[in-house]
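Of the protein chains in this complex, one is absent; all others appear in place.
Labels run A and B following the written order; every chain starts at residue 1.
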Amino acid sequence: MVVGFAIVAAWEIVTAAGVVGFRKPIYNALSLVANMLGLAVLFLMLNAQFLFAAQLIVYAGAVMVLFVFIIALINPESDVALPRRGTEWIYGAVFGVIFAALLVTLLFNRGLTGRPGTLTPEAIAAVGNVQTVGVALYTKFLFPVEVTSLLLLIAAVGAVYLAMRRVR
Amino acid sequence: MDTLALLVLLTPLAGFIVNALFGRLLPRRIVGWIGAGSIGLAFVLALLALSQVLGGHRLDQTYFTWWQSADFNVPFNLYLDQLSTLMILVITGVGFLIHVYSIGYMREDPGYSRFFAYMNLFVFTMLLLVLSGNLLWLIIGWAGVGLSSYLLIGFWFERTSAVFAARKAFVMNTIGDVGMVFAAFLIFLNLRVLDYQGLFSRVHQLPKGGGVITAICLLLLLGAVAKSAQLPLHTWLPDAMEGPTPVSALIHAATMVTAGVYLVARMHLLYDWAPTAAATVAVIGGVTALYAATIGTAQIDIKRILAYSTMSQIGYMFLAVGIGAYTAGMFHFMTHAFFKALLFLAAGNVIHAFHEDQDIRHMGNLRAGLPITFWTFLIGTLSISGFPLLAGFFSKDEIIRGALSAAGGEYVLGILALITAGLTAFYMFRLFIVAFGWEWLAHDDRHLHEALPVQTIPIVILAAGAVVGGYIPVASFLSPVFGQPAEVGTLAFWGLAGLTLAASAVGFAVAYVLYARRPELAVAWRTRLGPIFTLVEHKYYVDELYDRVFVRPCLALARFLNDIVEPRVIDGAVNGIADFFLLEAREFRLIQTGRVSSYALWTLGGAIGIVLVVAGFLGYLPVRLGG
Partner (left out) sequence: MPVPAYSFLLLSGVLFTMGAVGFLIRRNPLVVFMCIELMLNAVNLAFVAISRYLNSLDGVIFAFLVITVAAAEVVVGIAIIVQVYRAGRPMDVDDLDLMKE
């Protein structure tokens, strides 16, 4: 188990570096797809089977496909060729350092301080992961679900509107 | 009886409202008769109240609770006893006559309706002051008469001198008002009541002669001194002569300026309980009386002489109530109202005849031209000088008797009063002789004509009052309130009366010699007395002193505040705050670069900040944040 985690973690970090680092956008996109696949595996390790499927279908399967299509359509150039303005990368470096520091503090606070709930993996397995998630979605989290659906509607309308605008 | 009191109060108010709102639209006759009639009606009602009071009824009636919070309970109540009955009779009676006179006197003035409106307002507020049953409403009436006085002094508002005079009067009155209000504070603080009933019953809880009660009485005295133009807050009264003559007669002779005397008399239980304060009252009265009388001898404006005379006579009243002779003081108030109003109104006739010239040196020999005015003014002069058997004789004598026969050091004041009596006779006869003349001109080219009957009849009535007023049994009338006045032995009685008479006679004689017989002696004496004369003539330079000490520094301060503090400090602070925000906004605006990356930067920075803060609260940081 630990070994599996180590492998997947390494995969994650490498692909993330790829997302950030590649020059050609198409490579960035493909790296992101790989990253998401790794993430799905992690979800599986964390006993979130429903999310594993959702991640693959929605995120990797739909969102990233959209990304790839657009990149193929637009074929933008790499931005690394553009003259770089000197200062921004310093900020990035600084923030990187700060975040690293935060992460290090995380190393020294290893416990989770939240209150444990009742749904142990066994309890969930008894009912079924999807069923449990579904029940929670439609009872405890009903309001967020409704709001999110509204948000999707708005996004769809917005996207259509934006696409239909005549470009001056 | 309670409705009666209320109606007495409200009829002048009704007159004011009608004349104020509709006066411009109504014909002059109606305005005048509404103005005078409302006061006349009030007088009739006051007479009815008198009949009730004589029958032994008193009134302390609460009509409604005006202000109540915790134990601060101020009702609107009216208090009608012998003292207030006397006051309202004089106010409405003399007031009515003066209003009638004004119908004639002010007939050519464009502000006719405004005049009557203000006059009615004055009577209303004066009655409110006198009828009030608690200190707070008295103060309200007090402020009201101050307002009316301001409006009426500055009646001819196009005249700068009138406006300044009105302002001066108001400012000095306000000083007194502050005293009154603080006295009310002290009273409520210590006794938790402001109405007379409660106040009078609880006064004895305070230590006699103690600091608290003395402070209260002195603060009230401050108000009285300002309102009654006694030293040191007296300088506004001569200036107040800028107002029309009926105003001077009503407000600055007969009634408003006597409000201070009324106040002390009404609060007599308090002053009995604070001997130091009462002594202060008497001393101020005595000194003012003498002071004003000396100034009066050197003035040449007919109204100013009468103004200083008023100041002096009120000094007598203050003296009386200060030494505890309340009845004597109120008696003199009544007789003074008669002859002073008479003198002013008659003077008004003279002023009109000389087309608003008030310099007595330009007058003289008026017996033929203004006969009624001449004889009535003479009666008034005789009365105020203490001519035997006229009203002034009785009332003045009573005060002097009270002072000289008292146990303690009051006799000094009595001597001052005697000297003042002599001076009074002197300056009044000086005035009469110079202004009205002793000769009978064979033939007068000046085309003077006597005033209208509507003006002369009230004067005649007042003259009658000045003659027989002394026989009104004021002392026994007021005895339920103040107790019986102290008796003196017959020898002392007649002896003191003789002394008073002698003083007046001396004054008259000197005036007669200097002005009627040998005018050149008057001139000689003036040059002899040189600097003293100038001092007196300039009112002891008090106005100049006040100007230097108070007015100029105050103006300088005002200028400083206006020119420096206001633009730099206050505006600076306000603008500074605005500028600060503007500056900040300008700086922060630069964050809006429009570039996603810089926005991202700021967002990230903020996120880190939040994480740090939360971590701090949760205790993850070395620094202790929150609880």
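By our rule, a contact is a pair of C-beta atoms (placed from the backbone, for glycine too) under 8 Å apart; a residue touches a chain by one contact, two chains touch by 3 or more.
What you see is a predicted model, and the numbers here were worked out from it, not measured in a lab.
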Selected residue (touches chain absent from view) among A:7, A:102 or A:126: A:102
Touch list for chain A against the chain that is not drawn: 1-2, 5, 9, 12-13, 16-17, 19-21, 25, 28-29, 32, 35-36, 39, 42-43, 45-48, 50-51, 54-55, 58-59, 62-63, 66-67, 70-71, 74, 76-79, 82, 85, 88-89, 91-93, 95-96, 99-100, 102-103, 106-107, 110, 112, 114-121, 123-124, 132-133, 136-137, 140-141, 144-145, 148, 151-152, 154-156, 158-159, 162-163, 165, 167-168
It is residues of chain B that touch the chain not shown, namely 589-590, 592-597, 600-601, 604
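Note that only the chains that are shown with their structure count from here on.
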Counting in whole Å, what is the centre-to-centre distance of chain A and chain B, each centre being its mean C-alpha position? 90
Complex contact set, residues of chain B against chain A: 597, 601, 604-605, 608, 611, 615, 618, 620
What does chain A use to touch chain B in their complex? 88, 91, 95, 98-99, 102, 105, 109, 113
